[in-house]
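For this depiction, one protein chain was excluded, whereas all remaining protein chains were kept in their positions.
All chains are identified by letter, namely A and B, in their written order; residue positions are counted from 1 within each chain.
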Amino acid sequence: MKDIIEIRWHGRGGQGAKTAALLFADAALASGKYIQAFPEYGPERMGAPVTSFNRISSKPILLHSGVANPSIVIVLDPTLVASVDVTEGMPDDGILIINSGKCPSEIKKELGIAGGIKVFAVDASGISKETIGREIPNTPMLGAFVKATGILDFKEMLEDTRKKLEKKFKNKPGVVEGNIKAIERAYAEVRS
Amino acid sequence: MAEKKKITKPGWKNLPEGDLIIGGGTAMQFKTGDWRSERPVHIPEKCINCLTCWVYCPDSAVIVKDGKVIGFNYDYCKGCGICAHECPVKGKAIKMVPEREAKIETCK
Partner (left out) sequence: MAKGNIVARTGNEAMAEAMRQINPDVVAAYPITPATEIVQIFASYVADGLVSTEFVPVESEHSAMSACIGSSAAGGRTMTGTSSQGLALMAEMLYIAAGLRLPIVLAVVNRALSSPINIHCDHSDTMMVRDSGWIQIFSENSQEAYDNMIQAVKIAEKAAIPVIVTTDGFIISHGMERIEILDDADVKNFVGEYKPKDYLLKLEEPITAGALDLTDYYFEHKRQQIEGFKASKAVILDVAKEFAVIAGRSYGLFEKYRLDDAEIALVAMGSTAGTTKVVVDELRQKGLKAGLLKPRVFRPFPKEEILEALKKLKAIAVMDRSDSMNGHEGPLCAEIKAAFYDIGVNKPVLNYIYGLGGREIRPEDIALVFSELSEVAGGKEKPKVSYLGVRE
């Protein structure tokens, strides 16, 4: 099972935690990996804490159980840390990437992380407001994610995401460009 | 009455699958005349040949030739009596006769 990287996304209903996991899986697939992306489903309520998951491997993935011990956790909404234990089940060498303007050492203290979990922070909300015009942190978080983990090739991921967005927003080229810019900025601005 | 004969029914290997009945107009093979306890009898003298009975008969058992009612097809007539009921002629040009009596009549 160590051949598989497991990822958990934390967000609020409507913030795009599911879409982020799907986009990331698609990008990983384009780079030749085996992938899974699945949400933790419940009644869909805007604003309620939600999670979604990825598995990435160079071999076929047969596991169909939930992800209990993710080595990477991405938090799309900084206010979630007050109500959700975002580090639950993480190994000591895990990576936590959070959408926050605060500096990582401060976040570490807030979350009470004593061990070796590495924390990365990027103001994805601010970036998305400036580039997309709305608070949609999930796409910029993809950029921060690639920088922090090195799992995917950044250029390939960017190209693949562009293709996906162009398909989804056929009639809104501005949305595509805004998202791409957001990913690039988050990639550059993420801190550890 | 249709002649009674012993029918050997096909086994499962020789039936069309899916409860299908192949071919059109197969209701012709199902003679319902033996359901009848009363039969309509046509009275030509009173009949005005309005063909109301022909229109109403649910079994298409009223025989019409050259625009005139000439009788009933007793192979299919179930004896429902709608023809007699709908007949607009005063005193009725169709009367319903109990099958038992009708048979005796035909025997004479």
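Rule of thumb we're sticking to: a residue touches a chain if its C-beta (ideal position, glycine included) is under 8 Å from a C-beta of that chain, and two chains touch if they have at least 3 such contacts.
Fair warning: this is a prediction, and the values are worked out from it, not measured in the lab.
**Q** Check each of A:A17, A:A37, A:I127 or A:A182 against the chain that is not shown and name the one that touches it.
**A** Of all options in A:A17, A:A37, A:I127 or A:A182, contact with the hidden chain holds for A:A37.
**Q** In the whole complex, not just what's shown, which of A:A25, A:V50 or A:I72 touches the removed chain?
**A** In the complete complex, the chain left out is touched by residue A:A25.
**Q** Which one touches the absent chain: A:I5, A:I61, A:V84 or A:I113?
**A** Touching the chain that is not displayed is residue A:I61.
**Q** Which residue numbers on subunit A touch the omitted chain?
**A** These residues touch the chain not displayed: 1, 21-22, 25-26, 29, 33-39, 41, 60-66, 68.
**Q** In the complete complex, which positions of subunit B touch the hidden chain?
**A** The list for subunit B reads 9-12, 15-26.
Definition applied: only the chains that are shown with their structure count from here on.
**Q** Using CA atom averages as chain centres, what separation in Å is found between subunit A and subunit B?
**A** The answer is 80 Å.
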